[in-house]
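The complex appears here without one of its protein chains, the remainder shown in place.
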Amino acid sequence: MASANVQETKYLTEFYHLPEFKGLDGYKKNGGYKELEKALKMQPQAIIDEVKASGLRGRGGAGFSTGMKWGFLPKNNEPRFLLCNADEGEPGTFKDRMMMEKAPHQLIEGMIISAFAINSKKSYIYVRGEYDDSINSLTTAIQEAYKAGYLGKNILGSGFDHDMDVYRGAGAYICGEETGMISSLEGLKGQPKLKPPFPAVQGYLKKPTIVNNVETLAVVKYVIRDGAAHYRKFGTEKSTGTKLFSLSGNVVKPGNYEVPLAYPMKDMIYGLGGGFKAGRQLKAVIPGGSSAPVLTAEEANRATLDYENLAQMGSMLGSGAIIVIDDSNCMVQCLANLTHFYHHESCGQCTPCREGTGWLDKIVHSILSGKGRPQDIELLIKVADNMKGKTICALSDAAALPVLSFVTKFRDEFEYFVREGKSKVKGTAFAPKGDANVGH
Amino acid sequence: MSVVTKENKNIWYLPGVLTGMWITLKHLFKNLSNKKQMLTLNYPEEKYEYSSRFKGNHILTVKKDGAIRCTACMLCATNCPAECITIKASEHPDAHVEKYPINYEIDMLRCVFCGFCEEACPVDAIRLGPEWQTPGIKGTNFIYDINHLAYRPQLKGGVQSAVDDQDRLKAGI
Partner (left out) sequence: MSDTKVKCTINGTELEVKPGTTIIQAMTENAQRIAHYCWHPGLSIAGVCRLCMVEIEGNPRVQIACNTLVTEGMKINNTSEKVKDAVKWGLDFHLINHPLDCPICDQAGECGLQDQYMEYGKYNPEMAESKQKKHKVVDLGPTVVLDSERCILCSRCVRFTDEVSKTNELGIFNRGDHAEIGTHDGKKLDNKYSLNTVDICPVGALTSKDFRFKQRVWYLKDSDTVCNGCSTGCNVKVYFNKEGLFRVKPKTNQNVNGHWMCDEGRDIYKFVNRDNRQLKGRKYGNGSWHEEGHAGVAAKDAAIFLKGAKADEIALVLTGQNTNEEYEALLNTFVNIYKTKNIYHWWPHEAQAEQFDGLLLRGDKNPNTAGLKQALTKHGISTKWADLESGLKSGKIKQLVVIAPENVFQYKDLAQKAALFGQAEHLILATSVKFPGIETASLKTATLIPLKSYIEKDGTFVNYKGDVQKFKKATTVVSEALTGVELAHLLAGQSLKIEVVPTADLLTAESNTRKDQVTLDHRKKNEFVFNRGRL
């Protein structure tokens, strides 16, 4: 089953096993803040060029080139902001949480370097409200950094000033979308903003703003340490570097695993994940967080974990949350879980998403309660199809894509449920989470 | 009707008159001898039995609780070719009812009993009922007000509508 190489490549997570890595002293002992000193002596443009050359792509989900994103900033002296997106709301993702809890200084160092590169005087870390431990460890670490002179005025005598704050979100999924996050930071209702203008031109407080994921910003430190060429050795030509994957679902050993991109999915599930409980076998995999289209067992076995391969298979790498589903699960019930989530989390701004997520949820729940009509399956596809690409942000797509993939790839299960009024998979009893009609 | 003048002036009217009278007499004797064959009725002692679906005087239907079903949407008044319906709408204290008529009048002398009001009604609030005797001694007797239309004694407390608010709400419509 699994091939020989089932080792993690600990690049970012090298010292994560050390409890002392969390504090400033332990962090400095293991090479912390050396790259900051190095970077502050470099030209900001050189850092941007280095990041561009490394081929680093955003680790939050969209996989957009980080260096290119920084390049969109207007070339003037307007104040600009760096925001760290730590609102890790995607179901199945828990990598940022580990990074913030185990190595807050790693993120802070990466952020100061990035801020220096884009010449930003102020940055915020927008942390998901439920992440109490992350917030505590980040605030302590920031205080330590201020004391040690890594933050504040004239950092390490370079003349560069930088301030950093932690902002606690209120737990809305939509605030993980960059413009939604900016709205929330501004004190408005967490709703995505119309693009254009893009945040790099007009973001937080209408000033140029760069929003990056926790992992992306932490990686910047290592790109500076080892150089772009070394970083490119991991992964493939277009998907460079290592990535943290959050493996969850019906595997024996779920958890965060750092592997280079283009790592075979099979090795991830059967090797690092330890395979399944006795007698169970793979049925489906959601490869990139709940909004990624599902892969069948056959597809999963030949997939590799990089942006291009998964895109080719009609899915996406997303935030790197691999949800493994074995054959004891009913796909209709799995989908009901997802539609319920998106119905609950739609911000309600754009009509197709506001009404469509609710509609999808209601249809799936009516199938689950045995009241499904034969035309409902076709209707699910039609509704999801018309939600795709029609809204301001990608939540509508995120809700529609799983529905489309679940229904098309596991149509027999849906048809069985509609026909018989019960699940094709024996022994599954599903308690729908709340009524789809009632407010949450 | 127009008057048609005949060209031929030399005509005897008397035979025509007598022929007519003879026909009348013939029928008189026929009917006297055989009452069962008689085509006319001795109204008001005898009355014709119309079908229960006969479309006569209007009825405003009521809900289960006896309140008037009409929502004062004025579609009947809009659709009425004789313009005989006058409605005044008002705000109902119950938010689920919202709008109701405080005044609903039908001028029966203008009404042509076309039944368009019944067809236009979205909530089965107005029907044409089986009543067909509508006597009155002055004009105002023929302007039926809301109470007469919904609760006249003949209706015995009102005709219940097939559409009900509570049922509708439960069904989530």
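For reference, chains read A and B in written order, and residue numbers begin at 1 within each chain.
Throughout what follows, contacts are C-beta pairs under 8 Å (C-beta built on N, C-alpha and C of every residue); 3 or more make two chains touch, one makes a residue touch a chain.
Remember, predicted model here, so these are calculated numbers, not experimental data.
Colleague: Pick from A:121, A:302 or A:373: which residue touches the chain that isn't shown?
Modeller: A:373
Colleague: For the chain left out of this view, which of B:89, B:114 or B:155 touches it?
Modeller: Counting the whole complex, the residue in contact with the absent chain is B:89.
Colleague: Identify the residue among A:213, A:291, A:315 or A:349 that touches the chain left out of the display.
Modeller: Among A:213, A:291, A:315 or A:349, only A:349 touches the chain that is not shown.
Colleague: For review purposes, identify every residue of chain A that touches the missing chain, sorted by number.
Modeller: Residues touching the hidden chain, for chain A, are 172, 174, 189, 194, 196, 343-352, 354-359, 362-363, 366, 373, 375-376, 379, 382, 386, 389-392, 436-437, 439-440.
Colleague: Counting contacts across the full complex, list the positions on chain B that touch the omitted chain.
Modeller: Spelled out for chain B, the touching residues are 1-2, 4, 16, 19, 71-75, 78, 89-91, 95-96, 98-99, 122-123, 171-173.
To be clear about the criterion, only the chains that are shown with their structure count from here on.
Colleague: Starting from the mean Cα coordinates of chain A and chain B, work out the distance between those two points in Å.
Modeller: 71
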